[in-house]
Each structure stands twice: as C-alpha cells, then as structure tokens.
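Only one protein chain is missing; all other protein chains are in place.
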Amino acid sequence: MTQPRMGLIINPVAGIGGRVGLKGSDGAEIQKKALALGAVPQAQSRAIEALERLKAVDGLTILTCPGEMGEDAARTCSFEPEIVGSIRPGQTTAQDTQDAASEMQRRGVDLLLFAGGDGTARDIYTAVGTGLPVLGIPAGVKIHSAAYATHPRSAGQLAALYLQGQVSGLREVEVMDIDEEAFRQNVLSVRLYGYLKIPFRSNLVQSQKMPSSGEASALAAIAEDIVTKMEDGTLYIIGPGTTTRAITDELGLDKTLLGVDVVLNGELIARDASESQLLALLDWHGADKARIVVTPIGGQGYLFGRGNQQISPRVIERVGRDRIVPVSTPDKLYALGSQPLLVDTGSRAVDEMLSGYLTVVTGYNERAVRKVVC
Amino acid sequence: MSDDISRNRFTDGKLNLRRFHQARWDEPILFELSQPGQRGILVPEVEAGVREVAGEQEQAQPWSILPDKMRRPEPPALPELAQPQVLRHYVRLSQENLGADLNVDVGQGTCTMKYSPKVNEQLARSPKMADLHPLQDEATVQGILEVMFRFEQVLKEISGLDRFSLQPGAGSAAIYTNAAVIRSYHESRGEAAQRDEIITTIFSHPSNAACARTAGFKVITLYPDEDGYPDLEALKAAVSKRTAGLMITNPEDTGIYNPRIAEFVQVVHEAGGLCAYDQANANGILGITRAREAGFDLCHFNLHKTFSTPHGCGGPGAGVVGATADLARFLPVPLVGYDGERYTLDWERPESIGKIGPFYGNAAVVLRAYAWVMSLGADGLREVAEIAVLNNNYLLHRMRQIPGVSAPYAKGKRRIEQVRYSWQGLAEETGVHSEEIGLRAADFGVHYWTSHHPFVVPEPCTLEPTESYSKQELDEYAGIMAHVAQEARSDPETVKGAPHNSTIHTIDHAPLDDPARWAVTWRAYLRKVRDA
Partner (left out) sequence: MNRDKPAVYPYIPNSVPSIKEEMLEQVRAASVDEFYADIPEELRLWAKLDLPPPMLSEYALKRHVEGLLAKNTTAGEALSFLGAGCYQHHVPAVCDEVNQRGEFLTAYAGEPYDDHGRFQALFEYCSMMGELVNMDVVNVPTYDGFQAAATSLRMASRITGRRQALICGTIGPRKLSKIRDYVKPVMDIELVGYHRQTGQLDLDTLQSAISSETAAVYFENPSYLGFVETEGDRIAQMAHDHGALCVVAVDPISLGILAPPPDYGADIVCGDVQSLGIHMQYGGGHGGFIATRDEERFVMEYPSRLFGIAPTSVPGEYGFGDVAYERTSFAVREEGKEWVGTAAALWGITAGVYLALLGPQGMVELGEGIMARTRYAMAQLDRIKGVAAPAFHTPHFREFVVRFDGTGRTVAEINAALLERGIFGGKNLSAEFPELGQSALYCVTEVHTQADIDRLAAALREVVQR
C-alpha cells in the first residue's frame, strides 16, 4: 500500500461506565448517569495512544468523523484527516457509527480502526460485515469481542504494520451480542451476532524455532478431514462458525452465516433450520443416521448455547453424545488455554450428559481431547 | 569519579546493567567481497605420471570419457577470495553471534544451554576421533566402539531401560525412531491397521505430534487440566483399541512434573498401547527418577541438551533412543555389542526398523557426552539435577518479584528445571508484548525465548537456568528482566523499538512471505530484487 487510507471511528462514550462501577455504556440513560457520577470518557485518550503509533506510516490518509468521533483525536496527533458526515456533539449514537462506517467503506479505506466496546463492534459489523478489514482499540469495560487488540498501543502497532504491508494475514472473529441489561443484573446472556475480519499476525516478531501452518490451512485441514469421512445417507447438522463454514465451502455449498444448516449426501437440504425443522428431519431420516458438527463460539468456548440454540436439548438427545463432532482450529483451542469448553443448552440434564470429555477435530487425522463442563 | 573500579561496576554487590553492544560489522555477503582470480586454498596437484596414465586411459577407453552433457559447462559462480579474507569474514560473523559461551543463556528455555566443557571439545577433535572412517575393520576402531558401548551402559543405568541406539541425529529424529518402533511393534502383532492413533499432550514438545504424524499415525492431543497438569481423565477418554501409544514429555515444557505419570502409562498399557518418554527435559531429574519405574517402554535423550554437547547453531547433536528388552529388536541397526573380548557392530537384527542415519550416529557427540558423564559420576549427575532445579526455583523467586509477570499453573508448587512465565499482566497494562521484551533483552547481551507457536500460555516466556550459571549470573538475568519491565511502564517506546544495541535494526518481514520477493539464496536475491 503506497498511499494507505485508514478510517477512524471513536465511540466517545464507550467505557464511560467502567470507572464509576457501571457495566456497559449503552443507552442515553446510562451515559447520563455515568457523567453525573463524574465519569471521564476514556475513548479519546485511548484512541490517541493508538494513533501515536500510526505516525510512522508514510503517506497515510485518515478518514474520520467530526469532533469527538475522531477528528479531535486525529488532529491532536498532527494528522489532517478527511472528514466524513456530521454529528451532534455530546449526542452521538450507534447510528452515527454505522453511517460513518458505511461511508468510509464506500469511499474506500484499507483498514477501519475503531475505538469502543462490544456495542461498537456490533455497530461496525452491522454496517460493513466482513467487507473490509477492521480493528478495535479497546476503550470499553471488559470487552468480549475478539475484534479488539489487547491494548491501545498494540492496536496502533498492528494497524501500522498492516498498512505498511507487513501483515498479510486476515482472520474472521466472532461478534457477540450481549444483552447489556441482563449483564447489569449479572446475567451473561450472549449470542453470536456476526463476524468481523481483522489483521492477524501470530507473532509480532519472529521468535520461533520452526515453521507453522496458518489459519487458512488449518481450516482446510479440518474440512478435508470431515468431508473425506462423510457417509452417504447421514444427516450432518452444521452449526454456525468460520470453522464449520470451511466444511461447507469445501463441499461447494453456500452456508448461512449465523444459522444452522443441514447437509445430506453433499447437498444443502436445509438452511437456517429451526429446532422443529431439525426434529422433523431427524424423524424422517432417522436420528441414528445423523451427526451434529459444531465449533466453540465466543471467547469463552461455548460448544452449545451461544449462537446455535436451534440445536436444542431435544435435538441433542435425539442424535446422542457419541455422534456429536466438535471441530476447532488449534489456534482457537490454544486461546482457551486450559479452560474447559462450556455447554448451556437450557436443559440441566442434557448439559450434564454432554459434560465430561469430547474429542475435537483439529486437523486432518488430528484430534484434541477437551474437558466439557456446564 | 571514584578510583575504585569495582564501585563503578557493582552496586550493593550486584553487577550493574552492562552497556552491551553487539558487534556491528556491516559485513557484506561473501559474493560481494569476491575479487576475480583470488584463491583461498590450492588443491594437491596431480602428478605427471598420473596424468599420463589417465590420458592413455581416455584414449583406450572412450566409454570412460565424461560426455559433454554431463560436464559442467562453466565453473560454478562461487565467490573468489584469498584465505585471510575468508577467515576475517567468518570471524566477524562469529562476533555477531551470541553463543552460550558468551552470555547468560538461561533465556533459551527447553534448550538446556549448559556449559560445553572445552576438554571434551579437544578430545572430540583429536585425530583419533576425527579421522575414523565408519567402514573401517572393527579391529581398528575398538576405542570408539568401546566409548559407544560404555556410554550405552551409562544410559541404561540413568533410564533403567535395557538397550540403546545412538543412531538418531538429534531429538526429533529420536522421537521419530520411537514412533517407528511403535509402528513395527504393532505390525509384528498384526495390529498395525487397527492401532493408528498416538496420544500426546499440548505441553510436550511439538515434535511428538509431528514425528508421530510423519510415521503415519493420527494424533490425539490432550489438553491439561486447569492447574496445568496433564489430564488423566482426558487420557482415559482418548484411549481405545485404536491406541498405538503415548508419546509424552515429563516434566513438560512448563517445568511441571506430572505426578500421575505411572497411571498414564498404565492406562495406555491396558488399552494395548506402548509408552515413549521424551526426556528432552531430563536435566532436573537425573538420578532422581527414571523411565523404568514409571513403566515406559521407550525413551530418548538429547545429548546436546542434558549431556552438555554443544548446540552448534542448530546441530550436530544426538538423540539416543532406549528400549526395554522386548522392544530392543526393533531398534535401528547396527547396535554395539561386546563379546567379552572385542567390541562389535551387531548387524544381525532382522526385526529392526532399519536405518535412521547413514552410519551409527554422531560418534564425536557421543564421545563428548561420555566424557561429561565420566567427569561427574553418579554424585555429580545428582548435583547437576539438584542445582539445575535450585537455580530454576531461585530464578522463579526473583522473577515473581517483578510486577506484571506470573508463573501460571501449579499454584503453590515448585517447578523442576524450567518455568513458562506469562507477561499477560504487563501486556494488558502497557501494551508491551513478550516478544518485545525478548528483543530488548538482546540489548543487554542475553537471549530470550517465548514458547513454541502458537501460544497456549499468553505472552509466554520460558526460562531454563541449568546448573551452569552462577548465582550472580541468575541475578543479572533477573535484573535485566526487571529493568525491561520497568521500561515498559516508564518508556515503552524504547522497549517496542528494540533492539537498539544489536547488529541490525528491525527486520521488514513482508518480503519473506511474498513469493515474488522472497530470496533464499543470493542469486535469487539478485534476480528478484536487486536486478528486477
């Protein structure tokens, strides 16, 4: 990229709740409450920390929103940004974020850098989906979304490397929808919302003793394993996820992004199936000739219950524990460390039935044994 | 300014941070130094008498003449340099290399960077070792055969197993050998098709998975429990009638000893599989515990790790493989025998997996290892293990004092010979990553290693002191870590921009991943980049 172009969107109220002990920052009510408690918005300072590192990028053009949604921060770092759209200062909304993102995509940017929290990531997704590489500067309260770097400095560094052509890898990460009201009541209710594409570098510098295989080949290996072992006359109930999508890609099928699809004899016979549709199919074909293929969703590694609720307790019981085929790239399992996989189907009995150890397909003829708890 | 020199070097008895700078010679690539016509060495001349007869032969035997299509058309385009210039070039490059001889090399965790005694080097380079041809009549090589035989006896005692092959070229080759032995064993029982799965753990060396895969097995990897120990219940879920074996390191690369290792072995045996012990991490347990008592069928050691032979920039080393009496028949051929009078090479091994390498292994490496063991004896090996472990726990104690670093897993427990730390706390606080800490460490003349990729422990750092470093040196290393952590807070740009005192500055990696620009040889570089 000789004349890189970067979009910048700051959600000025992200993280505002955190310092004063409020969870989340959605909604004007919460924002007012936080400001009343003396909360100081963190998003600006965090964005500036990230932008400092972008000064090293030659010929960089920044597109951003007016005032507190980006222009102020950009100018503080001595950039002369191209301004997109208009806002009402002090009254910015999710719509502003979405409009700005769409406009930046339309005008053409190589990367969209945004500062905010989980809500901001959802807004970005709503606007651009996986159409454009993006990266988040963490500014919110505990952030669940994998689209964010560890720290504003790291975000700026990775963005700079990407714009300088030093990072060729892009990977898709999940965007989760968290019910913030429930969250404030200490109830974590999460569902898969969509995907964002972020630059990915397995290491910032090369400190390794051997070559490794990348994300793309890991997905291809898993797909190869599953597909070559598929049996005729067997129903494959396939949950959402980039890993499961690689399987249907291998078969040349067009799987839904967020839904549960069903494959039989290499054909897609149901898209975005509901629980009742799944049960009907199982009745028709025989549950003993069915398999469920799922991948852990969300940063905490939920195998069931966070975006594949259509694969209900009844569906699971019908198919049986032995015919569940969890799949995951090694990277995703490594990211979970030694934490077990989780299940939350809604039925205590089924959760307990699933608990124990499951064998996960991680590559061609490669398996991992992971603990599963509810 | 004080007249007392040591007051400028030391503060409160502790060495100040060194104002280290690595040599920076800006040394061109050899080809760039080429001067047409120069010669580095002249080859022996062919005598006139030989030329004459050779010429006659060409006339008499036209079939003996090399046809043009098999003759090199032009001399190879190698650089042309005189001898002093070749030497100078390489000596300069050596100055731009941080060998263990020069630095407190505790930073290359899992590599066991201990002192390689110079007397062993001298012995290995004597003509009586260096000038032996492997196919010489056995009567002429009784000395080296005796060394190999004696060393095998040492290994048998250290491991408790019954026979050893010294043939594999290094650790991974040894792991592969064990996988091939396991395969042969099941073949001999007609169960090879059925038993096609090898089980390993995520904290064992990655070669356990890779070599098993190369030998044709499917690989099942066990994840540890939340405390970082290999999970026995996971193993029980993984074994079946398809299990060929278990290949596992213990202690693992986290420095944690699996106390239930005997149960692991038993579970796999009951399922009909064999167990191979990757003893790359043997340094802390020599004379303390063995493969035999834990029930292992096979094991291997890395002579360039535990047994002090030098690492050579990445070899030559040696990986020796041990087997129980029942499995010895599958070991690579030949083995070294002794009939009471003479040492022999035993080639009559019909069930052997065959050859792993061209001859009998890296004999000169075996010689160094033998000499090292002989200089220490049983008490000395015990001391090696105990001090390696003491050094490690001492360094752990110092590292724990640094805010932002933790030693995950095994809460409240001691470690054996190494520790995998995590800088996650510091990274979240400052945005400075483990790899960056490593590059900044190079500014103080030390190595640093994170972990094999990809990382399971976030922001990892694996340190292994071994028994070779003094307390002052351990303090020095910990001091560097503390200093860099402090810099991450007060002056992160310095850490992120490191290295500053090294031979070169930050490498632009983009061309290395671009097929249009990558260049593995100088000629490729000229073609694709310079002259493109």
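Labels for the chains are A and B, by order of writing; each one numbers its residues from 1.
Methods note: a residue touches a chain if its C-beta (ideal position, glycine included) is under 8 Å from a C-beta of that chain, and two chains touch if they have at least 3 such contacts.
What you are looking at is a predicted structure, and each value in this text was computed from that prediction instead of being measured.
Although one chain is not drawn, the whole complex shows that of B:N8, B:S64 or B:S188 it is B:S64 that touches it. Listed residues B:L161, B:I182, B:I199 or B:A215: the one in touch with the omitted chain is B:A215. Annotation: of B:G317, B:P408 or B:G431, B:G317 touches the absent chain (contact as defined above).
Please note the rule applied: only the chains that are shown with their structure count from here on.
Averaged Cα coordinates give chain A a centre that lies 39 Å from the centre of chain B. Within the complex, the chain B residues that touch chain A are 202, 206, 209, 213, 217-228, 231, 233-238, 409, 427-433, 435-436, 438-439, 448-450, 452-458, 492, 496, 507-510, 513-514.
Of all residues in chain A, only 49, 150-154, 157, 164-166, 168, 202-210, 212, 330-331, 333-334, 337-340, 356-359, 362, 365-371 touch chain B in the complex they form.
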